[in-house]
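Note that one protein chain of the assembly has been removed; the remaining protein chains are unaltered in position.
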Amino acid sequence: MPADGTPVGAVPIGVHGPSPSSAGQPPRGPTPWGRIANLARRNEETGWRVAGRIAVVLPLAALLFAITILAIKAWPSIRVNGFHFLTGSAWAPGSTYGSIIKTDGVSHPQGSSYGAWPLILGTIQTSVIAVVIALPISIGAAFAITERLPRSAARVLGFTVELLAGVPSVVFGLWGILTLGPFLAQNVYPHIANVMPDVPVLRYFRSPTGHGEGLLTGGIVLAIMIIPIITATTRDLLRQVPSLPKEGASSLGMTEWEVARSVTLPWVRSGVIGATVLGLGRAIGETIALAMVTGSIIQVAPNIYSPMTTIAATIISQLDSAQTDATGFAISALAEAALILAVISVVVNVIARMIINRTSRLGANA
Amino acid sequence: MRRHTNVTRTPRAFRFIRQSAIGGAVAAIALSAASVAGAAAPTIPAPPSSAVTVAETGSSLLYPLWNLWQPVYSHQYPSVTISTASTGSGAGISQTLAGTANIGASDAYLAPAQVQANKNALNIPLAISSQFIAYNVPGVKNLKLSGNVIAQIYQGSITKWNAAPIAKLNKGVTLPSTPIVTVHRADGSGDTFIFSQFMSATNSTWNTKIPIGTTIPWPTVSGALAETGNSGMLSGCSATPGCIAYIGVSYLQKAQAANLGEALLQNAKGQFVLPTTATVTAAAASFTAKTPKSGAISMINSSAKGAYPIINYEYAIVLANQPSSTTASAIRSLLTWAISPAQGSSTTFLNSVNFVPLPAKVVTQSIAQIKKIK
Partner (left out) sequence: MTTTRWRSISTWLFKLGAYLALLAVLVPAVWLIGGVVARAVPNFEWDVLWTPTQGTNGGLENAILGTFVLMFGVLIVAGSIGVLAGIHLAELSRPRKSGKASGGIFRLAIEVLSGFPSIVLGYVAYVALVVGLNWHFGILPAVLTLSVLVIPYIAKGTESALRQVPNGYREGAVALGISTGRTLRTIVLKAALPGIATGLLLALAISGGETAPLLLTAGWTNQLPSFHLINQPVAYLTYPVYTFYNDPSHHAQVLSYDAALLLIVLVLGLLVSARVIVARTQRHSEAGA
């Protein structure tokens, strides 16, 4: 490249045609390939810009496409089931081998009517249980990793957390249903149920304790799945807390707990909340592990150990049977459930982003 | 990745054992073919010589039989690769109608609405199977149950094993006070279909409230479990003391090995029967004349003497208009082979899954349907 400041592109390098055999003749200019190379170089930036623009639009296009398809497919169900879809508890495919009737212009089997409240409630319940369990564990573990452990142990633990983050959800489901569920049902749940008095809230924790497939087991498995996200984010946030305020507080005589409570935690609070909401978003959409571990019964769980279901688990377990409804009504009901799930997920993620962005802006201005 | 051929690299010992097993099976088939006198032995059309794949999916009841058929057929006709999957009859029907699978195995025939929407869909009977009611009550053998009692159990009106209606059917048997845990299928299931037909036929409340189908709105019963596939029903029930479950007969030996009991069911004549070749054949015989050309008929609660109440045809759901004629030719060959008494429907195969072969008239009807596949 000319280092004397001549503007780029003025002298195409190495693309001259073959030198004329006789000396003294002027250079013949670039060959066709040379012209292309020049064009390429001048327009390379444009090329990157165009490619980048197209690429960045694709996720938005995919998202809008997905919501559109869902809305189209869900329309018959929205039409016929109406508001009852959100509040009703009966998931009735109707008489698939019987007669077809028409309601509001939509044909569907006689007696078919879909209420998704057990699915929606189940999704909320498992996610809330998961966050309630995961949050204190993640924060505590992050503290232990960053503040208390020697470097080598911290690295090993960080690796374990990342490994847990990468384990496929179906392996979690396998472990949940073969190992954890039966273990909890035999060794943990009966003890909890035995000590619970018959008062309003705690009543939910009384017998029967079932066989391991149910709401609490699902919530616990889900918690273990989202702990890595929250722990890793909290750990990174804790590392970024400036040491000066902490050392100052410590030198003023505050104990470790007081330093954590008054200095560190407020610093990372928004970030941790943001990470938790992200974990919540992941929990809401979790499909396979919960399909294996919750028992897939479409009901509102009568107690915390009972089988129930979530929106995602219902979609995957009912999709094939829904297609046997030749009117397409059952598919439409599942599409409406998927649409609700998508909307909840988008809302939760947008809230998470808003919290995180607020944090980074505050952090930048501090 | 290497281009697929039918040759798999298996260690020699494994291949030897497998080949001698297949050779033994082929020899046994030849012997049993010789012993089947006068049965309609259809000529099996050869599949195309070019490599072709046939994807089968669906009924978990029929799945063990497909897994027995697949290596033997592919050994005889190496150009055809068969993929099998156990996804439930509902998936078998829907995936075939959608075109994502070639053959859908189903214990349930097509619904009228499905026939209406897919005029070229066929449900071709392949064999006759049955369903047994398994229970996990250790120490109780030969439990007698009726459809009416089972329906009450699944609706939650009978909750303990020593309840009066059950005790009345089992005089002299000591029944424990264990709570009954009902297990049903979570996926779209042909077993649910025939079970729901039996319930509707024997219990009037069920008949009015709950429609038949591969998916039904199960009444809310405390402690009920849902499982996927017959294997799920089996593993769930054997892990749950006090459970009752409806399981396809091809899992009978495995259920007995898991210490599950097999209930004697009361048939329309009041007799208590187990699903044996004799009882299933007696029930099937009463429906043979009535079986329509399409093959779609319910064989539940036969009124014949000595008949078992829950039997059904196992169907291959196929679209008559296939996208490719090579696939169509392979499917025709495979299905004809499957129902031929000398090949797929020989006693060697059917006995391992406790099925009963099709009566000659139905074989002829199935052949006629198979010929429609183009």
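Things to note:
The letters A and B name the chains in turn, as written, and every chain counts its residues from 1.
Quick note on the criterion: contacts are C-beta pairs under 8 Å (C-beta built on N, C-alpha and C of every residue); 3 or more make two chains touch, one makes a residue touch a chain.
In this text, all values refer to a predicted model and were calculated from it rather than measured experimentally.
Under the touch definition stated at the start, the shown chains contacted by the missing one in the entire complex are A, B. Of the listed positions A:Arg35, A:Arg49, A:Lys102 or A:Arg239, the one in contact with the omitted chain in the full complex is A:Arg49. The residue from B:Pro45, B:Pro71 or B:Pro241 that touches the chain not shown here is B:Pro71. Across A:Leu157, A:Val241 or A:Ile273, the residue that sits in touch with the chain not pictured is A:Leu157. From the options A:Leu63, A:Leu86 or A:Val132, the residue with contact to the unseen chain in the full assembly is A:Leu63.
Interface note for the absent chain: among B:Ser59, B:Thr84, B:Gln131 or B:Ser340, the touching residue is B:Thr84.
Looking at chain B, the residues touching the absent chain are 1-4, 8-11, 14, 53, 55, 63, 66-67, 70-71, 81-86, 98-100, 227-229, 231-232, 234-236, 251, 254, 258. Mapped onto chain A, the footprint of the missing chain covers residues 1-3, 5-9, 41-49, 51-60, 62-63, 65-66, 69-70, 73, 136-141, 143-145, 147-148, 157, 159-164, 166-175, 177-180, 224, 227, 231, 255-258, 260, 278, 281-282, 284-288, 292, 312, 315-316, 319, 334-335, 338, 341-342, 345-346, 348-350, 352-353, 357, 361, 364.
As a convention for this text, only the chains that are shown with their structure count from here on.
Those residues of chain B that touch chain A in the shared complex are 87-88, 90-91, 93-95, 97-98, 111-114, 116-118, 186-189, 211-217, 220, 222-226, 228, 239-240.
Against chain B, in their complex, chain A makes its touches with residues 90-98, 100, 109-111, 182, 208, 210-211, 213, 295-297, 299, 302, 307, 317-318, 320-327, 330.
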